[in-house]
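Starting off with a structure, shown below.
Note that one protein chain is taken out, while the other chains of the complex remain in position.
Chain nomenclature is as follows: A and B, assigned in order of appearance, with residue numbering initiated at 1 for each chain independently.
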Amino acid sequence: MVPVFFSYFSLVSILAGVLTVALPNPVHCGLALLTLLLHVAGLFLLLNAEFLFVIQIIVYAGAIVVLYLFVLMLLNLKTDERVLHHRYAVILVAAAAICGGLLLMALRSPFQGAKGHAPVEAVLQDGGSYAIGITIFNEYLLQFEIVGVFLLGAIIGAIVLAKTPTAVDVEPE
Amino acid sequence: MFEVGVKIAVSLTQISIVMGVVLLTVMFLTLAERKVIGWMQDRMGPMEVGPYGILQPIADGLKLFFKEDIIPSGANKYLFTLAPIIALVAALVGFAVIPFGPNMRVDVFGVQVQPFVISDINIGILYILAFTSIGAYGIILGGWASNSKYSLLGGLRAAAQLISYELNVGLAIVGVLLLAGSLSLVKITEDQCCWIWNWFWLAVPRGGGVPIPQILAFVVFVISAVAETNRLPFDLPEAESELVAGFFTEYSGMRFAFFFLAEYANMILVSCIAAALFLGGWNAPAPFLQFHGSLEHLAWLSGIMWFAVKVYFFLFLFFWIRATLPRLRYDQLMRFGWKVMLPIALGNIVVTAIAAYFFPR
Partner (left out) sequence: MHPVLETLNSRFPEAVLSVHEDQARSEISACVAADRIVDVARFLHDDPTTAFDHITDICSADYPDDAERFEVIYHLLSLPHHTRIRLKARVTEDDASIASVTGIWKGANFLEREVYDLMGIRFTGHPDLRRILMPEDYDEGYPLRKDFPTEGRGWRSRFEFLPNMDDKEGGPPHGEVPEAQRQVFSSDAGSVSSPYRKEELLLNMGPQHPSTHGVIRVVLALDGERIVKATPDLGYLHRGVEKLAEGLAYMQIIPHTDRLDYVCSMTNNYAYVRAVEKLLNIQIPERAQYIRTLVAEMQRIIGHLFWLGTQAMDIGAMTVFFWTFREREVLLDLFEKLCGARLTLNYYRFGGVDSDFTPDLVSRVNAFLDTFPDRVREYDELLKSNRIWLARTRNVAVISGDDAINFGLTGPVLRGSGVAYDVRKLEPYDAYDKVEWEVPIGKNGDTYDRYWVRMEEMRQSCRIIRQCLAQMPDGPLVADVPQVTPPSKQKVMRDMESLIHHFIIFTQGFKPPKGETYCATEAPKGELGFFLISDGSPRPYRMKIRSPSFVHMGAFDHMARGYLISDIITIFGTYDVVMGECDR
């Protein structure tokens, strides 16, 4: 069963990823991105990482892509306003390089990468959320806190940007 | 292989029973709402179809079923069709992890199954949150695909409201999760045995000890649940005196019925969650209030009954609020969500976490 699901999730993920950058209508691109994220969540499920599966859906699908779609729908972008950047060759090279690097790392990991301290049996016994909690709050506590400070900064920045100026005075007729 | 077959068969049976009960409840919920609000407003509600109007939901269903199904010109046909389906499916899949009765195991052809919960997964409550957030897509896509300004504005408003208040729902339940030490609804409910004060709204530990009441979280949860289901006083997305019918202005026939079903299914779902998390689920308020002694083997029946009583109490609360309160303005709604509900929920988490650390259960 697992290989069937795996091939479904991974193939649809790749397809949705391509469509995300290839579709003409921005709202459709957003929906393709949503499909991509949901299928990646499915891959997590196959790895017995239920917690990550749910968090992926809640955070990415439930919050981030919704906001993307908000903006896209409000702006009501036209479909024919796509232009190729005139230096796209340079960007293409950079993008290809980054992709190649990532691919290399991804292909190497099953053979040489870190295996982690949570074997499948332990995860199954206590649940993915337990394993993740222990890992984050023990081993990676400092990193976790640093991320927290970054997010705090982002929130403050958002408040400063979004703070409405005092009501625009209405000039008398 | 045989084992998998039995499991699938049992699951399918459970799913069909639960869906049947939920959809039947939705049907008669529409009637109950009109009746209850009618009585509160000194009128009778539907009286024409069947004795005392009890066949009204069937008439409504038939009407919606046979109504012309209009897709507005300029609408995106596929998304327009997909949106109500997403909304309804997202509302219905949540019932998979709700424990309707006591956690017991029954032997079916040598396979152990839990009869009163379709799937006891250990991230149950997060699973529900994940799928309610998917439900927001049904609303936004419905609004966008209709190619109408009222729909788009209504849809965006509805989604903004849903997201804001979903945050409060998520934060309100964290306290309960801290006390129960689990994300599984079955385990959370089991933890609330056996007296009324052991339920998590008061949260007195079973063996005695320091109570860490979650009553504030309970209030935040109920208010946010009302907001999340777009009901009065938070029904701005469908406020007919302002926005016609919000995101489903352009919908008709069965597609409209799907949105309608989704709204009521969501009401039942949040009522189930509230009952399971804060009011002890299927636990009776006192041990002697469930079948015992010679009727011990029927204890599960009283468990289901108590669960139903709690759920219907919440549903009645929904109607009652609708008949009583005026509607908030949009800015007041958002301010209330972010400036009142959110701090209370966050404060509750901090207090509960500290208390749970010093007085472990």
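Some points to look at:
Following the convention adopted for this analysis, contacts are C-beta pairs under 8 Å (C-beta built on N, C-alpha and C of every residue); 3 or more make two chains touch, one makes a residue touch a chain.
As the structure is a prediction and not an experimental result, all values here were calculated from the model.
When the whole complex is considered, the residue among B:P99, B:G175, B:P213 or B:P233 that touches the unshown chain is B:P233. Against the chain not shown here, subunit B presents residues 37, 40-43, 73-74, 232-233, 235, 239-242, 244, 322-332.
Everything that follows uses one rule, which is that only the chains that are shown with their structure count from here on.
Across the complex, subunit B is touched by residues 27, 31, 34, 50-51, 54-55, 57-58, 61-63, 66, 69-70, 73-74, 127-129 of subunit A.
Touching subunit A in their complex are the following residues of subunit B: 79, 121-123, 126-127, 129-131, 133-134, 136-137, 140-141, 143-144, 152, 156, 159-160, 163, 166, 170, 183.
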